[in-house]
Structures are given as C-alpha cells and as structure tokens.
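A single protein chain has been omitted from the complex, and every remaining protein chain is retained in its original position.
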Amino acid sequence: MMNEGQVLNASGPKKRGSSYRWLFITAARSFIVIVCVMIAVFFLIRIVPGDPAKMILGEYATPEALESMHHALGLDLSLGEQFLRFLSNLFTQGDTGNSIVSGNSTRVLIAERAPVTLLLIAMSSVLAIVIALLLATLASTNKNKWPDHLIRIFPTVTMGMPVFWVGLLLILLFGVRLRWFPVGGAGEGWGMAYSLILPSITVAFSQMPTLVRSLRAQMLDVLESDFIVTLKAAQIPSRVILFKHVLRNAALPTLMLFGVNLSYLIGGTLVVEQVFGIKGIGSLLFSSISNRDFPVIQGIALYCAVAVVIISLLVEIVSWWLDPRTKGKS
Amino acid sequence: MKTISAHNLTGPSRKSQGTLRRILKNPTLLGGIIMLAILVLLAILIPVISPYDPSAQDLRAFLQPPSAEHWLGTDQLGRDLFTRLIYAARTDLTIMVLAEIIPFCTGVFLGMLAGYYGKWIDNIISLVTDTFVAFPFYLIVIIVAFASGAGQRGIFITFMLVGWIVFARVTRGVTVSLRQQEWVASAQTLGLSGIRIMFRHILPNVLPQAVVVLMTDMVGLLVAIVTLGYLGIGIAPPTPDWGTMISDGQSFITTAWWLSAMPGLAVVYTGIALSLVGDGLADLWRRR
Partner (left out) sequence: MSKKYAFSRKLWVTGICTLLILVLVAGCSGGQSSSGSNENAGQNTNQAGQTEGNTGANPDQAATGGTFVYGRPAAVNSFDLHNQITANNAFAIDKVFESLLSFNSDGEIVDWLAESHSVSEDGLTYTFVLRDGVKFSNGTDVTAEDAVFSLERHLEVGGPLAIAAKVDSVKAQDAKTLVITLQEAYTPFLSELSNFSNGIIPKDFGGVSEEEFFKQPVGTGPFVVESWDPTGDVTFTKNPYYWQEGKPYIDKLVYKLIEDDSQAINQLKAGEVDAIESLALQNANEIKEGADTAVAENGSWVTEQIFFNTLDEHFADVHVRRALAQAIDREGLTNALTFGYAQTATSLLPTAIPYNSNDTVKALEFNVEAAKQELAQSAYPNGFSTKLLIASGNSSRAQAAQIIQAAGKEIGINIEIESIELAAFRERFFAYDFSMMINSGQADSPEANSIIAFQTDPDGFSKSYWTHYTNDEVTKLLREGQKTQDGEERAATYAQLLQILADEVPYIPLYYPEILKGVRSSVDGLIVLPNGSLRFEEVRIGQ
C-alpha cells in the first residue's frame, strides 16, 4: 500500500498518431489533475477540527487575542470567500499564500526545504536501482541456485519491515553505537549528502523489494525467450546479451514501477524525515498539518502534484525511448 | 506486486478436486499458510495459553526482563508482553482483513468497469485515480486520522479512500486484454449483457491476479497501520497493537530492547507469511 500509486495513464506517445495531439491531451489532463488536487486539499484540510490561531497562541490565549488573530489570518471569512481568495491568489501569484505560523511565503518555505528532500530521493533511488540491478542480474543468471534463493528471500523478508523501524535500527547501530554516520539532521553541501546516507539506505530498503522482484521476473522472462536462446546459439558473448538485450527489455516494466515509487516518495518521505530529524518537505508537511498551517499544506500539495505529473511524463518518454518496438519503427 | 504480468495468468481451473494436492505440492504456499495458521491459532487460543489479561496492570512490577513467568517480560504498566503481543495480532490482523474488503471489492469492480466499457467511464475513473496518485499520500492519511480521531475508524476510512486504486489498476489492465479476445465479442453477439459478461466471464479471470496483489497489499497495509501507531495517530489505547507497542517501547530501546523489537519482528513475520502465500498463489495459478 505504501506504493499505492501508479504512473498517470501510461499509454504513452507510441499509440498516438500525432505527438502534438498527445502532448496537448497530456498537458490538459495534467492540468485537470492538479486543479482537482488543489480543490480537494482546500476543503479536506478545513474539515479537520482545529484552529490555527489556537495552535499559534497556545492554550492560555484569551478570546480577544484569538479573535484578532482570526481576523488577521482571514479565517473569519466564510468558506466560500476563503476559497475565492485562495483561487485568485493561486492563479494570479502562482502561490498559495503566506504561512500562518511564520508569515513567510509558502514558495520560499518550500524552496528552502526542497533540496534536502530531493537529494534524499535521488540518493535513495540511485542506491535502490543499482542494488536492484545487481541482485536481479545475479539471481536471474543463477536461476534456482543459491544466489537466486537468497535474493528471492530478500523481498519477502524486507516487505514487512516498517520504514521507521529500519531507520531506528540503523540509527542505533551506525549512528549511536559505531558513530560512522550522523544520527540525524542534514548538513550543508557535501555534509548534506554524507548525513543523508543512512536515511537513503532506509528509503532504499522500502523501495528495493518490489524493484528486485519485478526486475528478476522480467529478466527471467527475457532470458528464456526464443530471441535470447537464438542469440545464445549464435555464440554471442553472454555479457553482451545480458547488457545489450536482456536488461534493456527487462527494464521497461520496472521503470514504470520505479515511476510509481518515485511519485509516492515525493510526498512520502515524511516518516524517514521524522525519524532522522531531517528538515525537508515531509517534516514541513507534518508540522504544517499539526499547526493547521493551511497555505503551506496547500503549497506542498501543489508542489507534489506538479512533481508527480512531471515524473509520469518523464517515465513515459523514457519508456518510449527504451521500447524496442518504437525503435524498430523509427 | 506488479510483477506478474497479465498474460501469465489465466485463472484457476474450474476443476477443484486437485486443489488440495496442488497446494501440498507448492511448498511456498504451504509454508506461508502454515506460518499464518500458527499466528491465527495463537491469536484464537491466547486466552487459554496465557494466564494473563492483556490489560491487567501491575504498577509494582513494570519493565521486567523476560523470565519463566513472563516469557517476554512486562511493559511499562507491568502487563505481560507476550500476551499483549498475541492480542495485538488479533487487533492488527482483524483490522488488516476488514480494511481490505471494501477497497478490494470496489477496486475490482471499478477496474472491470473501466476496462470493459472504456471511453468516458474509463476516463473518469482514471482521472480520479490520477488525482489520488498526485496527492501526497500522508496528507490524506494524517488528515483522515486527525478528523476521525485516532483509532480503527480512521484506518478504515483512509483505506476506503485510497485502497481501491491498486486493485482498480490491475483489474483494468487484465480486463482490457481480455476484452480484445474473441470470446467476449461472441458473447456480445449472443446478446449477453455487459454486466453479465463482466461478472460471469471476466471476473473469474481477473480475480486470481487481484488476490495475489491483495496479499502484498495487506503487507503494506499492516506496515501502514504500524506506522500510524508510530506517528501517534494509530489505534487508541488500551487496545494492544504492534505499532503502539513499538513506539511505547522506543523509549526503552537501550534498556529493554525487546519491548519494541518483538512487535517489530511480529510485523516482519506476518509480512513474510503473507508474501509467501502471495508468491505461492501466483506460482499455483501460473502453472494452471
């Protein structure tokens, strides 16, 4: 369930006659999705009981203080008025307004937090892909021998491991006990990458099971296909077969899966950030929900929706490029 | 979970007399079923096995290490950890199963609908799916949990909202490929209604793959329930639950590590069992 989503209707450009038409449909579709997300978020977060003013002023705030705070925040307006205000702000400024808690522009807040989260996603993705490729290759070329069995067990065992639990163990072992890595937070520059090593491993842990499984199954399918059997019979070196033909063919479905994982990760690093004390988008989302900081929640939702739409687009383009059928035609 | 591509599965054979033998011949499936059976049996029999009440406190004997009397020691309120661990299995497994039923049914139905009829139905359903995918997952989860208060209700609502998507996508894919086969066209010319074709002919072919996905999805759901417990918005006390037990025990990780390690391992154990069942079923159906 953690990898709930899937790439936007992945029919891809290959089906369409005109790539312009495809582009237009995709763009329109993406736009509608983003607008739907924004409307849903706006009303969802206002259903939840809780008052931003009370979160800012605390339990001892006087009614007068609360009232003036409500007015300053525009929370005394009707829901409809608030929604109109929100829409006009969104379309004229491309922003969801200023944070209730800090007064800063949401865009600035997100821009400050985004690099660390993006780096975390990038590092963990590279890690997950490299390891998944290694393991899947090892497993599929040694089918039903011990490396294969070992590797097949891996996703079975790790699938049920909660991310925070893995993170906790890694912190205790490598951070507190061995002191190889910082236990949390994120430094600047190279320090940032260094301090993100443990979190990246944690995230990669949650990504790998499905990737390894999928890639292994696909590679076996390809390896056992007539096409490869013919190549083998033609005495083509197995390394060439593996890298030039097998991987390329097997990568396609896994790429889709990877896109799904990536979309999930964009808004889903929350738990890892919480466990490792990283000040990224996820922890900003969590504290904003706790504080009922509506503009920031909406801003993050916007950022996530846009990112997911872009990712699915990229996945489609890359898979189109990878797909041997499209290659054959052009 | 998306590893089994559609064309590999054509569904279970209608002849069922060989089913048991086939299960016995399928060690992965058998192993998974045995592991699950042990857990379920323990959960059912725990009142007989354990002399303790899961919520009976002993404020004078808290945080005891494992002993013959308390197999896994006691927690912060002096309750027997082993007893709570198994009672937690009751809670978590029940929620896991119940929370999957409705999303599974709606997901399969909507997926068939979208795959069979295509056109605008497909467009609307996939627009909704896309919107959910573009939504930060935790935003929905946390908001629903906050709105409904901590506890089972929040988990059920969340999964009714988002759980169906996986099933809808899988079923839609299979349905689309089935629809292009000749027998569907001939059934249509015979004048069978779309609903009848869907339920009588497409459903049996779609179900196997959906069930395989269900197994892995349950693992994910279990992990999600536990994660909510960790974030402090899961199942409310005093109901024993693995997630809350892990986060309660976290404070004592260096002094009484078993408090949070054991519930964690219980989650991993259940995960392994469900994955084995899923793998086994996929094997079984792939070989016809």
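A few notes on this one:
Per-chain numbering from 1; labels A and B assigned in written order.
Going forward, a contact is a pair of C-beta atoms (placed from the backbone, for glycine too) under 8 Å apart; a residue touches a chain by one contact, two chains touch by 3 or more.
Not measured: the values here are computed from a predicted model.
Annotation: of A:Leu169, A:Met192 or A:Leu313, A:Leu169 touches the absent chain (contact as defined above).
Interface note: of B:Ile23, B:Leu42 or B:Leu77, the residue touching the hidden chain in the full complex is B:Leu77.
Considering the whole complex, the residue from A:Gly97, A:Pro182 or A:Gly299 that touches the absent chain is A:Pro182.
Residue positions on chain A in contact with the hidden chain: 48-51, 54-65, 99, 101-104, 109, 112, 144, 146, 149-150, 152-154, 156-157, 168-169, 171-173, 175-177, 179, 182-185, 274-277, 279, 283-284, 286-287, 290-292, in rising order.
Take chain B: the residues that touch the chain left off the picture are 25, 27-28, 30-31, 55-57, 59-60, 62-65, 76-78, 145-147, 149-151, 231-233, 236-238, 244, 247-248, 250-257, 261, 264-265, 268-269, 272.
Throughout what follows, only the chains that are shown with their structure count from here on.
Listed in rising order, the residues of chain A touching chain B in the complex are 1-9, 29, 32-34, 36-37, 40-41, 44-45, 47-50, 155-157, 159-165, 168, 172, 210, 213-214, 217-218, 221, 253, 256-257, 260, 263-264, 266-268, 270-271, 274, 282, 285-286, 289, 297, 300-301, 304-305, 308-309. Those residues of chain B that touch chain A in the shared complex are 1-5, 126-127, 129-140, 142-143, 146-147, 159, 162-163, 165-166, 169, 216-217, 219-224, 226-227, 230-231, 243, 246, 250, 253-254, 260, 264, 267-272, 274-276, 279.
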